[in-house]
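Here it is, the structure, as C-alpha cells.
Of the protein chains in this complex, one is absent; all others appear in place.
Here is chain A:
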Amino acid sequence: MQHEPSLTEPVTLPTQRAAGCPFDPPAGLAELREQRPLTRMTYPDGHVGWLATGYPAVRAILGDPRFSSRYELLHYPFPGGPEGPLPPAPVGDMTGMDAPEHTRYRRLLMGKFTVRRMRQLTDRVEEITAEHLDALEHRGPGADLVKAFARPIPALVICELLGVPYADRDRFQGHADTIMSMDAPPEEGYAAMAALQEYMAHLVAAKRADPSDDLLGDLACDSDLTDEELIGIGAFLLAAGLDTTANMIAHGTFALLTNPAQAEALRTDPDLAPRAVEELMRYLTVAPTTVRSALEDVEVEGQMIKAGESVTISLEAANRDRERFPDPDVLDLHRKATGHLGFGHGIHQCLGQQLARVELMVALPALLGRFPTLRLDVPADEVPLRTNMNIYGVHRLPVTWDED
C-alpha cells in the first residue's frame, strides 16, 4: 500500500504545466489549493517557509503590512536562484521595498498613471494599433503575432510615455528580456540590469540637461530624485512596461483563438471589452507568482507564520479559487472578474494597471475586428510557451487569416 504523504509535510512549488493546458496553472497547484490553501513549503535553498494558493490567504497576506517585500528578506521559490535571501532591491526598484521607502516612490509616480491620464492615451494607442494592423494587412496572411503586434504596441506606448526613444530599442529590449528570464544565471541577470541602467544613465543625463515633456523629463525637473534614483526608476518602469502587457496581448489572443465563441462575443460586442480584459487578467495571470516575508509572527487562516519565513504567493492559483470564482477554469468574458489578483493586491498592486487596461481594451478588439478569420497557423500544442520566464505567455504566436 502506498504511503499517503501527510498534509503537514512541506511541499515543493509545482512548476510543470500539464501538456495541452497552456492556460492553466502548473498541475498540482489546484490540488494544493483544495486541500491545503496555505501550506508549508521547502524552498530550493533549503528554507522551510510557506506556499499560499487559496484566494483568502493570498489576499490577506498581500494586504498585510506585517509581510515584507524587501528582496533581502525573501527566499527564491524557483530552482536555479541564488542561495539564501536575495540581494536588496536596486535603487528605484520599488517592488522590493516596504513603506516608507516604497511610499515615497509610489507617491511620485501614481499621479502619472491615473485612470483619467491613461484614458487620455486611448486615441494614441488606437493610432499605434491601427498602424500595426495596417502593416499586417499589407504584408498579407501569416505572421508571428508576438513580433508584429503584441510586443511593439506596448513598447511604443511606454517609450512615448516615459520619453525613451523607441529607435534605441536594440539597446534596452535584450537586457529587459534577460532580466525577465528564469533560465539566465543570476549573474547574467545582474549584468543585464547594470547594462539597462547604463543606457538609462545616458538618457537621464540628457533629460537633466534638456527636460522633455514626458514622464522622465517631468521627474528630472520636478522631483527631488537623485540621478541614481531616476535611473533606477526609469529602468524599472521601462522593463515593467515592455514585457507585461505584451504577454497579455499575445497570450490573450491565443486564449481567444482557442475559445472561438468567446472571441466572437468580443468581436461582435465592443462593450464587452472592459469585462473581457478583467476576465483575461484573471484567467491568464501572466505574472503568476510573488513572494513575501513575515516581519513578525502572523496568524493567517488559522496558521502561524513565523517571523523570517518566506511565503510564496500563487496569484494564478488564487485566481482559480472556485470559492471566489465559480467554474474558475472556464474563460467567460461575461463574468464579473473584479477582485481578481492579476495585478496583485496590497500596496504593490501594479502601478501601470490602468495603462494595461487601455492597451488591452484597444488592441484585442481591434485585432479581432480587423481579421475576422484570424486563427492559429500551427497546432495549439506547438505554440512555444514562456515556461522559463517570470512573466508567462508565449514566445511566438504564428497566426494566419483569409485575404478579402
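Throughout what follows, contacts are C-beta pairs under 8 Å (C-beta built on N, C-alpha and C of every residue); 3 or more make two chains touch, one makes a residue touch a chain; residues count from 1.
The criterion applied here is as follows: contacts and distances are computed from a predicted model.
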Which of "ATP-binding cassette domain-containing protein", "Iron chelate uptake ABC transporter family permease subunit", "Ferredoxin" or "Ion-translocating oxidoreductase complex subunit C" matches, in UniProt, the chain that is not displayed: "Ferredoxin"
Identified contact with the non-displayed chain, of A:L86, A:I347 or A:L385: A:I347
Of A:Y43, A:Y76, A:F113 or A:Y199, the residue in touch with the unshown chain: A:F113
Where the missing chain touches chain A, by residue: 62-63, 106-107, 110-116, 338-339, 343-347, 349-351, 353-354, 357
